[in-house]
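Every protein chain but one is kept in place in this view of the complex.
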Amino acid sequence: MATTSPSVERPRVVRSARWRRFTKGGGVELLIMVLGILAFWSFLSSVIPNPSRYLPAPLTVLFSSSDMLWKGLLPNYLGQTLFRLVLGSVLGLAIGIPFGILLGLNRTVSDIFYPILNFFQSISGIAILPIIVVWWGNSEKTVFTVILYTAMFPITFNVLAGVRSIPRIYVNMLRSLGASRLQVVRDVILPGAMPYIATGARLGIAFAWRAVIAGEMLVGKRGLGWMIFTAQDTDHTDEVILGMVMIGVIWILIDRFALRPIEADTIQRWGLVQR
Amino acid sequence: MPPKLVVQGLSHHYPDEYTGEDVHALDNVSLDVDEGVFAAVVGPSGCGKTTLLNILAGLLPYSVGHVKVDGIDVTGPGPDRGVVFQEHAILPWRTVARNIGHGLEIQGMASEERKKKVQEFVELVNLTGFEDRYPHELSGGMKQRVALARTLCADPVIMLMDEPFAAVDAQTRITLQEELNRITMATKKTTLLITHNVDEAAFLGDKCFVFTRRPGKLKATILIDIPRDRRVWKDLLHDPQFIEKRDEILTLVREEVSPHGDD
Partner (left out) sequence: MNPVQSLSIAVQKLFGRQRLRRIILGSIPFIMLLSLWRMNTVNEWLPPVFIPPMASIIEAISILQDECTGIGGILTMNPGCLFTNHVLSSLGRVGLALILGLPFGIAFGVLAGMNRRVSNVLEPIGVFANAISGIAWVPLAIVWFGIGAMTTLFILLNTIFWLVFFNTLLGVRSVPSVLENSVLTLGGSRWNIITQVYFPGALPSIVTGIRMSMGFGWRALIAAEMIGGDSGLGFMIFVSASEYKIEEVFLGVIVIALIWMFTDRSILVPIEKWTVQRWGMVWRPS
């Protein structure tokens, strides 16, 4: 390690900042890895018996997608799945946020409802699905109920935690200025709980995504979940994998480009309220 | 007798973590510390003091120059150089006694023997009665005593200290400095203390290395020949010999502090 000539300097490698960020963030590794996995996957498909059943090669999967695109099926399924996710999440937020605030504002209300909410939360949405199927049959209403049920709890509990995290002094200050309850909610509670609301929303939507896929599979409504389920039934493993990749990619896109930025932005903007 | 620590022509560059610009931290530093000597390295912030310590500790590879401890080249971290870090570097999941005995445990000392040794050092740093406490139950000053005892207990050739009292309050710092002086008197451990606090360097050091600002160079070596048993703050504050030495160091350091404050 030690050399004797003190005048020798190590060569300096100057690279652009963007390249540096890319390599530091593991961009090169990511690229190599994705290619490596694709290569390994192709290799596996070429050596196993009956690859079209057990593991179709990446290219086969890609061709099946162009085939499905051609028929207009894929956009159709994708649209339906996303529609369910959006509607379920919006409803979940619309119910979960006010409910969470109500619970957070009043100790008695939360003491009354917290245990039962906890009980129903531990029954996952997917477990109550059979009951709802008995009630409403294999209908769109059934799927939505499951999605809503799943999304609501994490949102409610996070909003509750958010309201609780607001220092009493802010509320007292506003009350002493003569503000009404409604004004307190609008000016202190809502902005103060905002970071938690954002986190809860992200979590709730993540849960809802799982519920959408599971609901489609179990109830048999057209969408990505339904697509992979029937594809397995009809022995189209290429479409199963295609559907899985789509489910993964879409979630990463939603999470990275919509939910996370919103969450980070909210925390940055409103996070000061807590400190 | 050859010195315990020899640094010869040590220079160090590293690329800045964010901008990637080349930082010249140390420039041709040579110094040595004899056995039983308490040496202090003092300089303005950002003069490469911490870089020097990390190189001596073996935590940072170096390419230009030599670092020898007990005549052996430093190539990585090892038990011959004990380090007391600035932050609380004791393990939160170990009790005081198990933290202090950690070095001996790694060296593979039998548990009975280790217990005796640990007890000895618990007493040395005045922590009797706290052996079974976890670090989070201790004050900042007590945590640093544990760190000190842990390092001494492993019996290193040289003890390296990186601004050990920077994170404690002023009153505690004075107590700890006097304690360290007492412990140095008792153990005669060869020590290298890194600090930006001139008072601390003059109070504890037998030998003070003053560094320039970046790139860090050795600017001057000041010898302080005050017997350890006279080193008590309330006396020393009026001791002309101490005041003279401290002011000498202070002047040297002041010349290095950039006019715009911290750089």
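Letters A and B mark the chains in the order given here, with residues in each chain numbered from 1 onward.
Just so we're on the same page, contacts are C-beta pairs under 8 Å (C-beta built on N, C-alpha and C of every residue); 3 or more make two chains touch, one makes a residue touch a chain.
Note that the structure is predicted; figures quoted are calculated from it, not measured.
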Which residue of B:L52, B:V67, B:I90 or B:A149 touches the chain not shown here: B:I90
Which of A:I97, A:I147, A:I189 or A:A231 contacts the chain that the document leaves out: A:A231
Sites on subunit B contacted by the missing partner chain, in the whole complex: 57-59, 77-79, 81-83, 85, 87, 89-93, 102-103, 106-107, 134-137, 147, 150-151, 154, 160
Touching residues (missing chain, whole complex) on subunit A: 26, 29-30, 33-34, 37, 53-54, 108, 111-116, 118-120, 122-124, 126-131, 133-135, 209-210, 213-214, 217-218, 225, 228-229, 231-232, 237, 240-241, 243-245, 247-249, 251-252, 255
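Keep in mind that, in the parts below, only the chains that are shown with their structure count from here on.
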Where subunit A and subunit B are represented by their mean Cα positions, the distance between them in whole Å: 50
